[in-house]
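Complex shown without one protein chain; remaining protein chains in place.
We just call them A, B, C and D in the order they show up, numbering each chain from 1.
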Amino acid sequence: MRIQRVVRDLVTTKRNFWLASKPLRVVEDASGELEVALDPIGAKTGDYVVTIGLSAARAAAGNPNITTDLTIGGIIDQWDEQRWRS
Amino acid sequence: MRIQRVVRDLVTTKRNFWLASKPLRVVEDASGELEVALDPIGAKTGDYVVTIGLSAARAAAGNPNITTDLTIGGIIDQWDEQRWRS
Amino acid sequence: MRIQRVVRDLVTTKRNFWLASKPLRVVEDASGELEVALDPIGAKTGDYVVTIGLSAARAAAGNPNITTDLTIGGIIDQWDEQRWRS
Amino acid sequence: MRIQRVVRDLVTTKRNFWLASKPLRVVEDASGELEVALDPIGAKTGDYVVTIGLSAARAAAGNPNITTDLTIGGIIDQWDEQRWRS
Partner (left out) sequence: MRIQRVVRDLVTTKRNFWLASKPLRVVEDASGELEVALDPIGAKTGDYVVTIGLSAARAAAGNPNITTDLTIGGIIDQWDEQRWRS
(Lines give C-alpha, C1' and ligand atoms only; values in the text may rest on other atoms or scores of the structure.)
Protein backbone atom coordinates (compact mmCIF):
# COMPACT_ATOMS: atom_id res chain seq x y z
CA MET A 1 0.00 0.00 0.00
CA ARG A 2 1.10 3.57 -0.46
CA ILE A 3 0.82 6.69 1.63
CA GLN A 4 -0.91 9.56 -0.14
CA ARG A 5 -2.63 12.82 0.75
CA VAL A 6 -6.09 13.88 -0.41
CA VAL A 7 -5.82 17.04 -2.54
CA ARG A 8 -9.41 17.55 -3.68
CA ASP A 9 -12.49 15.85 -5.14
CA LEU A 10 -12.72 14.99 -8.83
CA VAL A 11 -15.82 15.72 -10.88
CA THR A 12 -16.49 13.76 -14.07
CA THR A 13 -19.82 14.04 -15.85
CA LYS A 14 -19.36 11.27 -18.36
CA ARG A 15 -17.97 8.20 -16.68
CA ASN A 16 -18.05 4.44 -16.33
CA PHE A 17 -21.25 3.31 -14.60
CA TRP A 18 -19.61 1.46 -11.70
CA LEU A 19 -16.97 4.10 -11.12
CA ALA A 20 -19.81 6.56 -10.51
CA SER A 21 -21.03 4.79 -7.39
CA LYS A 22 -18.44 6.18 -4.94
CA PRO A 23 -16.62 9.54 -4.62
CA LEU A 24 -13.32 10.00 -6.44
CA ARG A 25 -10.50 11.95 -4.79
CA VAL A 26 -7.37 13.42 -6.37
CA VAL A 27 -4.45 12.24 -4.21
CA GLU A 28 -0.76 13.13 -4.29
CA ASP A 29 2.27 11.12 -3.24
CA ALA A 30 5.46 12.31 -1.55
CA SER A 31 6.84 13.68 -4.82
CA GLY A 32 3.65 15.61 -5.59
CA GLU A 33 2.51 13.30 -8.38
CA LEU A 34 -1.27 13.19 -8.75
CA GLU A 35 -3.50 10.14 -9.04
CA VAL A 36 -7.19 9.44 -8.58
CA ALA A 37 -8.48 7.11 -5.84
CA LEU A 38 -11.93 5.76 -5.08
CA ASP A 39 -13.02 6.63 -1.57
CA PRO A 40 -15.42 4.23 0.18
CA ILE A 41 -14.40 5.51 3.64
CA GLY A 42 -15.02 9.25 3.60
CA ALA A 43 -11.59 10.91 3.68
CA LYS A 44 -11.37 14.68 3.69
CA THR A 45 -9.06 17.05 1.83
CA GLY A 46 -5.71 17.14 3.62
CA ASP A 47 -6.03 13.66 5.16
CA TYR A 48 -3.10 11.29 4.85
CA VAL A 49 -4.43 7.98 3.66
CA VAL A 50 -3.28 4.43 2.94
CA THR A 51 -4.20 3.59 -0.65
CA ILE A 52 -4.59 0.06 -1.99
CA GLY A 53 -3.75 -0.74 -5.59
CA LEU A 54 -3.97 -3.71 -7.89
CA SER A 55 -6.78 -6.27 -7.75
CA ALA A 56 -7.07 -5.61 -4.01
CA ALA A 57 -8.37 -2.13 -4.92
CA ARG A 58 -11.54 -3.64 -6.29
CA ALA A 59 -12.04 -5.85 -3.25
CA ALA A 60 -11.50 -2.83 -0.99
CA ALA A 61 -14.16 -0.88 -2.89
CA GLY A 62 -16.80 -3.06 -1.29
CA ASN A 63 -18.11 -4.32 -4.61
CA PRO A 64 -15.90 -6.16 -7.11
CA ASN A 65 -17.87 -4.65 -10.00
CA ILE A 66 -16.40 -1.26 -9.21
CA THR A 67 -13.68 -0.71 -11.77
CA THR A 68 -11.05 0.97 -9.61
CA ASP A 69 -7.29 0.39 -9.55
CA LEU A 70 -6.67 2.57 -6.46
CA THR A 71 -8.88 2.68 -3.36
CA ILE A 72 -8.48 4.50 -0.07
CA GLY A 73 -8.13 1.79 2.60
CA GLY A 74 -7.54 3.82 5.76
CA ILE A 75 -6.95 7.25 7.21
CA ILE A 76 -3.60 7.61 8.97
CA ASP A 77 -3.80 9.01 12.50
CA GLN A 78 -0.48 10.79 12.55
CA TRP A 79 1.90 11.38 9.74
CA ASP A 80 5.12 13.34 9.71
CA GLU A 81 5.07 15.37 6.50
CA GLN A 82 8.72 16.33 6.86
CA ARG A 83 9.81 12.70 6.79
CA TRP A 84 7.53 11.95 3.85
CA ARG A 85 8.53 14.82 1.59
CA SER A 86 12.27 14.53 1.96
CA MET B 1 -6.56 5.79 -11.56
CA ARG B 2 -4.45 8.27 -13.44
CA ILE B 3 -5.14 11.57 -15.12
CA GLN B 4 -4.15 11.66 -18.78
CA ARG B 5 -4.90 13.73 -21.87
CA VAL B 6 -5.99 12.35 -25.23
CA VAL B 7 -3.38 13.17 -27.89
CA ARG B 8 -4.76 11.39 -30.94
CA ASP B 9 -6.24 8.15 -32.26
CA LEU B 10 -4.08 5.12 -32.97
CA VAL B 11 -4.42 3.09 -36.14
CA THR B 12 -3.19 -0.52 -36.21
CA THR B 13 -3.93 -2.77 -39.16
CA LYS B 14 -2.81 -6.07 -37.73
CA ARG B 15 -4.04 -6.48 -34.21
CA ASN B 16 -5.51 -8.75 -31.57
CA PHE B 17 -9.13 -9.60 -32.33
CA TRP B 18 -10.66 -8.33 -29.10
CA LEU B 19 -8.56 -5.20 -29.00
CA ALA B 20 -10.07 -4.28 -32.37
CA SER B 21 -13.58 -3.89 -30.99
CA LYS B 22 -13.18 -0.41 -29.50
CA PRO B 23 -11.21 2.73 -30.49
CA LEU B 24 -7.67 3.13 -29.20
CA ARG B 25 -6.40 6.57 -28.16
CA VAL B 26 -2.82 7.72 -27.61
CA VAL B 27 -2.80 9.45 -24.20
CA GLU B 28 -0.07 11.41 -22.42
CA ASP B 29 0.54 11.92 -18.72
CA ALA B 30 1.79 15.03 -16.91
CA SER B 31 5.39 14.34 -17.96
CA GLY B 32 4.44 13.89 -21.61
CA GLU B 33 4.96 10.13 -21.65
CA LEU B 34 2.72 8.38 -24.18
CA GLU B 35 0.56 5.31 -23.64
CA VAL B 36 -2.36 3.73 -25.44
CA ALA B 37 -5.81 3.46 -23.84
CA LEU B 38 -9.00 1.72 -24.95
CA ASP B 39 -11.89 4.17 -25.17
CA PRO B 40 -15.40 2.78 -24.56
CA ILE B 41 -16.76 6.26 -23.71
CA GLY B 42 -15.99 8.46 -26.68
CA ALA B 43 -13.33 10.92 -25.54
CA LYS B 44 -12.03 13.51 -27.98
CA THR B 45 -8.53 14.75 -28.66
CA GLY B 46 -7.58 17.25 -25.96
CA ASP B 47 -9.92 15.82 -23.30
CA TYR B 48 -8.52 15.19 -19.85
CA VAL B 49 -9.57 11.70 -18.81
CA VAL B 50 -9.40 9.34 -15.86
CA THR B 51 -7.75 6.13 -17.00
CA ILE B 52 -8.14 2.77 -15.26
CA GLY B 53 -5.33 0.24 -15.28
CA LEU B 54 -4.76 -3.29 -14.08
CA SER B 55 -7.47 -5.96 -14.14
CA ALA B 56 -10.05 -3.22 -13.62
CA ALA B 57 -9.20 -2.02 -17.14
CA ARG B 58 -10.77 -5.11 -18.62
CA ALA B 59 -13.88 -4.79 -16.48
CA ALA B 60 -14.19 -1.15 -17.50
CA ALA B 61 -13.99 -2.10 -21.17
CA GLY B 62 -17.51 -3.52 -20.91
CA ASN B 63 -16.41 -7.00 -21.94
CA PRO B 64 -13.78 -8.98 -20.00
CA ASN B 65 -12.58 -10.61 -23.22
CA ILE B 66 -11.16 -7.29 -24.37
CA THR B 67 -7.43 -7.53 -23.74
CA THR B 68 -6.73 -4.01 -22.50
CA ASP B 69 -4.52 -2.91 -19.61
CA LEU B 70 -5.60 0.75 -19.73
CA THR B 71 -9.14 1.97 -20.30
CA ILE B 72 -10.65 5.45 -20.27
CA GLY B 73 -13.10 5.52 -17.35
CA GLY B 74 -14.31 9.12 -17.35
CA ILE B 75 -13.89 12.56 -18.88
CA ILE B 76 -12.85 15.21 -16.36
CA ASP B 77 -15.02 18.31 -16.36
CA GLN B 78 -12.35 20.79 -15.38
CA TRP B 79 -8.66 20.31 -15.07
CA ASP B 80 -5.98 22.82 -14.32
CA GLU B 81 -3.17 22.07 -16.76
CA GLN B 82 -0.76 24.35 -14.92
CA ARG B 83 -1.10 22.34 -11.71
CA TRP B 84 -0.75 19.05 -13.61
CA ARG B 85 2.36 19.87 -15.64
CA SER B 86 4.43 21.34 -12.84
CA MET C 1 9.66 -9.69 -4.76
CA ARG C 2 11.43 -6.69 -3.34
CA ILE C 3 13.84 -6.14 -0.49
CA GLN C 4 12.65 -3.58 2.04
CA ARG C 5 13.38 -2.56 5.61
CA VAL C 6 10.78 -2.12 8.34
CA VAL C 7 10.76 1.51 9.54
CA ARG C 8 7.89 1.52 12.02
CA ASP C 9 4.28 0.46 12.64
CA LEU C 10 1.37 2.34 11.10
CA VAL C 11 -1.71 3.28 13.06
CA THR C 12 -4.99 3.98 11.25
CA THR C 13 -8.23 4.46 13.16
CA LYS C 14 -10.66 4.41 10.29
CA ARG C 15 -9.87 1.64 7.91
CA ASN C 16 -11.10 -1.14 5.65
CA PHE C 17 -12.43 -4.07 7.70
CA TRP C 18 -10.18 -6.76 6.27
CA LEU C 19 -7.08 -4.61 6.31
CA ALA C 20 -7.56 -4.27 10.06
CA SER C 21 -6.96 -7.95 10.74
CA LYS C 22 -3.14 -7.91 10.59
CA PRO C 23 -0.47 -5.35 11.60
CA LEU C 24 0.64 -2.79 9.02
CA ARG C 25 4.32 -1.76 8.82
CA VAL C 26 5.85 1.24 7.10
CA VAL C 27 8.71 -0.12 4.97
CA GLU C 28 11.38 1.67 2.94
CA ASP C 29 13.25 0.56 -0.14
CA ALA C 30 16.88 1.18 -1.09
CA SER C 31 16.14 4.75 -2.19
CA GLY C 32 14.32 5.56 1.05
CA GLU C 33 10.85 5.59 -0.51
CA LEU C 34 8.14 4.59 1.95
CA GLU C 35 5.31 2.12 1.44
CA VAL C 36 2.97 0.18 3.72
CA ALA C 37 3.05 -3.62 3.96
CA LEU C 38 0.81 -6.09 5.73
CA ASP C 39 2.77 -8.25 8.15
CA PRO C 40 1.45 -11.78 8.80
CA ILE C 41 4.90 -12.99 10.01
CA GLY C 42 5.90 -10.67 12.84
CA ALA C 43 8.80 -8.58 11.54
CA LYS C 44 10.39 -6.02 13.81
CA THR C 45 11.55 -2.48 13.14
CA GLY C 46 14.93 -2.61 11.41
CA ASP C 47 14.42 -6.06 9.88
CA TYR C 48 15.20 -6.51 6.21
CA VAL C 49 12.28 -8.29 4.64
CA VAL C 50 11.19 -9.79 1.33
CA THR C 51 7.89 -8.19 0.31
CA ILE C 52 5.40 -9.72 -2.11
CA GLY C 53 3.26 -7.52 -4.33
CA LEU C 54 0.45 -7.99 -6.83
CA SER C 55 -2.23 -10.63 -6.47
CA ALA C 56 0.29 -12.83 -4.67
CA ALA C 57 0.17 -10.32 -1.80
CA ARG C 58 -3.35 -11.36 -0.97
CA ALA C 59 -2.51 -15.04 -1.11
CA ALA C 60 0.48 -14.44 1.16
CA ALA C 61 -1.74 -12.67 3.69
CA GLY C 62 -3.21 -16.03 4.63
CA ASN C 63 -6.74 -14.97 3.70
CA PRO C 64 -7.67 -13.81 0.19
CA ASN C 65 -10.28 -11.44 1.64
CA ILE C 66 -7.50 -9.28 3.05
CA THR C 67 -7.22 -6.33 0.70
CA THR C 68 -3.45 -5.90 0.62
CA ASP C 69 -1.21 -5.17 -2.35
CA LEU C 70 2.08 -5.64 -0.42
CA THR C 71 2.73 -8.35 2.15
CA ILE C 72 5.86 -9.29 4.07
CA GLY C 73 6.81 -12.79 2.91
CA GLY C 74 10.05 -13.44 4.77
CA ILE C 75 12.72 -11.98 7.02
CA ILE C 76 16.18 -11.92 5.45
CA ASP C 77 18.91 -13.48 7.56
CA GLN C 78 21.77 -11.30 6.42
CA TRP C 79 21.70 -8.26 4.25
CA ASP C 80 24.51 -5.97 3.25
CA GLU C 81 23.13 -2.44 3.63
CA GLN C 82 26.11 -0.93 1.79
CA ARG C 83 25.36 -2.93 -1.34
CA TRP C 84 21.65 -2.12 -1.13
CA ARG C 85 21.92 1.63 -0.69
CA SER C 86 24.45 2.33 -3.38
CA MET D 1 -0.99 -0.38 -23.45
CA ARG D 2 2.44 0.87 -24.36
CA ILE D 3 4.16 1.72 -27.59
CA GLN D 4 7.39 -0.20 -28.14
CA ARG D 5 9.70 -1.11 -31.00
CA VAL D 6 10.93 -4.60 -31.81
CA VAL D 7 14.73 -4.75 -31.48
CA ARG D 8 15.43 -8.41 -32.10
CA ASP D 9 14.41 -11.99 -31.26
CA LEU D 10 15.39 -13.61 -27.98
CA VAL D 11 16.78 -17.12 -27.81
CA THR D 12 16.53 -19.08 -24.55
CA THR D 13 17.40 -22.76 -24.46
CA LYS D 14 16.15 -23.56 -20.98
CA ARG D 15 12.76 -22.04 -20.39
CA ASN D 16 9.28 -22.43 -18.99
CA PHE D 17 7.21 -24.87 -21.04
CA TRP D 18 4.35 -22.54 -21.89
CA LEU D 19 6.59 -19.59 -22.64
CA ALA D 20 8.25 -21.74 -25.30
CA SER D 21 5.12 -21.97 -27.45
CA LYS D 22 5.39 -18.53 -29.11
CA PRO D 23 8.32 -16.35 -30.28
CA LEU D 24 9.83 -13.90 -27.82
CA ARG D 25 10.97 -10.45 -29.02
CA VAL D 26 13.24 -7.96 -27.28
CA VAL D 27 11.39 -4.61 -27.39
CA GLU D 28 12.50 -1.12 -26.39
CA ASP D 29 10.45 1.84 -25.21
CA ALA D 30 10.95 5.54 -25.96
CA SER D 31 13.79 5.80 -23.45
CA GLY D 32 15.60 2.77 -24.89
CA GLU D 33 14.82 0.47 -21.97
CA LEU D 34 14.61 -3.17 -23.02
CA GLU D 35 11.92 -5.69 -22.16
CA VAL D 36 10.79 -9.03 -23.56
CA ALA D 37 7.37 -9.51 -25.16
CA LEU D 38 5.57 -12.60 -26.40
CA ASP D 39 4.59 -12.26 -30.05
CA PRO D 40 1.46 -14.13 -31.22
CA ILE D 41 1.05 -11.81 -34.25
CA GLY D 42 4.31 -11.97 -36.16
CA ALA D 43 5.97 -8.57 -35.75
CA LYS D 44 9.29 -7.94 -37.43
CA THR D 45 12.42 -6.19 -36.19
CA GLY D 46 11.90 -2.44 -36.44
CA ASP D 47 8.09 -2.57 -36.19
CA TYR D 48 6.37 -0.24 -33.76
CA VAL D 49 3.93 -2.29 -31.75
CA VAL D 50 1.25 -1.87 -29.10
CA THR D 51 2.14 -4.10 -26.14
CA ILE D 52 -0.35 -5.34 -23.56
CA GLY D 53 0.71 -5.95 -19.98
CA LEU D 54 -0.85 -7.30 -16.81
CA SER D 55 -3.35 -10.14 -16.77
CA ALA D 56 -4.56 -8.99 -20.19
CA ALA D 57 -1.17 -10.13 -21.55
CA ARG D 58 -2.11 -13.73 -20.93
CA ALA D 59 -5.51 -13.35 -22.52
CA ALA D 60 -3.90 -11.70 -25.54
CA ALA D 61 -1.49 -14.63 -25.90
CA GLY D 62 -4.37 -16.75 -27.16
CA ASN D 63 -3.99 -19.31 -24.36
CA PRO D 64 -4.25 -18.36 -20.67
CA ASN D 65 -1.69 -21.04 -19.77
CA ILE D 66 1.04 -19.02 -21.46
CA THR D 67 2.92 -17.32 -18.66
CA THR D 68 3.57 -13.94 -20.22
CA ASP D 69 3.29 -10.50 -18.62
CA LEU D 70 3.81 -8.58 -21.90
CA THR D 71 2.29 -9.50 -25.25
CA ILE D 72 2.34 -7.77 -28.62
CA GLY D 73 -1.26 -6.79 -29.38
CA GLY D 74 -0.94 -4.87 -32.62
CA ILE D 75 1.44 -3.43 -35.19
CA ILE D 76 1.17 0.34 -35.56
CA ASP D 77 0.70 1.59 -39.11
CA GLN D 78 2.49 4.89 -38.74
CA TRP D 79 4.51 6.17 -35.90
CA ASP D 80 6.47 9.37 -35.62
CA GLU D 81 9.77 8.39 -34.00
CA GLN D 82 10.72 12.02 -33.41
CA ARG D 83 7.66 12.60 -31.26
CA TRP D 84 8.21 9.33 -29.37
CA ARG D 85 11.87 9.79 -28.51
CA SER D 86 11.70 13.36 -27.29
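By definition in this document, a contact is a pair of C-beta atoms (placed from the backbone, for glycine too) under 8 Å apart; a residue touches a chain by one contact, two chains touch by 3 or more.
Predicted model only: the values in this text are computed from it and were never measured.
Residues of chain C in touch with the missing chain: 1-3, 30, 40-42, 50, 52-57, 59-60, 71, 73-78, 83-84.
By the touch criterion stated above, the residues of chain D touching the omitted chain are 10-16, 18-19, 24, 26, 33-38, 53-55, 57-58, 65, 67-70.
The criterion applied here is as follows: only the chains that are shown with their structure count from here on.
Centroid to centroid, with C-alpha atoms defining each point, chain B and chain D lie 20 Å apart.
As a whole-number value, the distance joining the C-alpha centres of chain B and chain C reads 32 Å.
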